[in-house]
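A protein chain is absent from this complex, but the other protein chains hold their places.
Chain naming follows the written order as A, B and C, and within any one chain the residues start at number 1.
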Amino acid sequence: MKRFEVVTEPIDPERYREYVVRPEAGGVTVFTGHVREWTKGIRTVYLSFEAYTSMAEKMMEQIGREIEEKWPETRVAMAHRIGELHISDIAVVIAVSSPHRKAAYEANEYAIERLKEDVPIWKKEHWENGEYWVGHQNQKPKGEDINE
Amino acid sequence: MKRFEVVTEPIDPERYREYVVRPEAGGVTVFTGHVREWTKGIRTVYLSFEAYTSMAEKMMEQIGREIEEKWPETRVAMAHRIGELHISDIAVVIAVSSPHRKAAYEANEYAIERLKEDVPIWKKEHWENGEYWVGHQNQKPKGEDINE
Amino acid sequence: MNKVLYFANLKEATGRKEEAMDVAGMTLGQLEENLAERYPNMTMTGVRFAVNEEFALRDEVIETHDTIALIPPVSGG
Partner (left out) sequence: MNKVLYFANLKEATGRKEEAMDVAGMTLGQLEENLAERYPNMTMTGVRFAVNEEFALRDEVIETHDTIALIPPVSGG
């Protein structure tokens, strides 16, 4: 296991929590992003994720460094799964420990926002009547009303 | 397992995460509060927690209702462990799921703040040279400098 | 009869975790004065009362069979 990784197997959040727990940590936040069945009125059948793995892991490391600079006493671990994921599967996990809980919440939310901005991972939604790469509006199936 | 409970055995955070996961949940936050070795320059050897269990579980339920009112699409589970706990043991777990992540972070932080205000559970710190019930300044060991 | 419950430092100060008392008709404030006299080393700073597992104010009147708990400042989490 690496502290920042792209994985193909199901994510066990506890491994990431354990990675950041240490005697001086009073609070740990573990965020998991799950595949949701309904997004803006459209039913997802499954998702597939693709990554530029080597760069994605580097970017996650960079986000980890940003966090440990902004919230000096935190420790961070994160992972993103790629491949085919089904409803309620965990796509991403972010664990942050901190002596005090406030930083654990803030840093965790920062991490997911940064990941969504800059980590080269792409999601393709598969519906009953089509599929599209999220972020590419022109590839949405016709006749659907998505208000992203 | 209950959605809101006081327990005497080690807490497994995954059980609470699983309790709140559902097809419409895109994000889950799981906060764990751990026994910290150092608090304001004093080294904790272990902690003991005591609860007014029946009332504590009722208060946790009430906090759950407050959350589901403030953040209507969230689902919450929480537990607090009592008895003797050692460094890095989990004292409290709060799991919140939500269609969108923002609410999962906010509601989780709200839950721990409310728990610390109103849930009848008491912590006694045991150090090498003394012990005291947290929140009762007059019982701190002499000669120590705690800036709570 | 009523039941009065003590926790944490109050349990240590009174030497008991509960006791049976007949205090129906008193307000919680009156019970507090009563207990402060009886247990002079009990710290009442920040103590709240609960009646039947719900927080209650000092002017609430105790009824028969009510269970009263003294809730010192909580410190869970």
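Annotations for the structure displayed:
The rule is simple: a contact is a pair of C-beta atoms (placed from the backbone, for glycine too) under 8 Å apart; a residue touches a chain by one contact, two chains touch by 3 or more.
No experiment lies behind these values; they were computed from the predicted model shown.
Contacts of the undisplayed chain with visible chains (whole complex): A. Among A:11, A:30, A:67 or A:91, only A:91 touches the chain that is left out of the view. When the omitted chain is restored, the residue from A:8, A:54 or A:129 that touches it is A:54. Check A:25, A:95 or A:115 against the missing chain and you find that the one touching it is A:115. One chain is missing from the display, and on subunit A it is touched by residues 33, 49-52, 54-56, 58, 80, 91-92, 112, 115-124, 133-136, 138-139.
Quick note on the criterion: only the chains that are shown with their structure count from here on.
Computed from the mean C-alpha positions, the centre of subunit A lies at a distance of 49 Å from the centre of subunit C. Computed centre separation for the pair subunit B/subunit C is 25 angstrom, with centres defined by C-alpha atoms.
Along subunit C, no residue makes contact with two or more other chains. The set of subunit A residues that touch two or more partner chains is empty.
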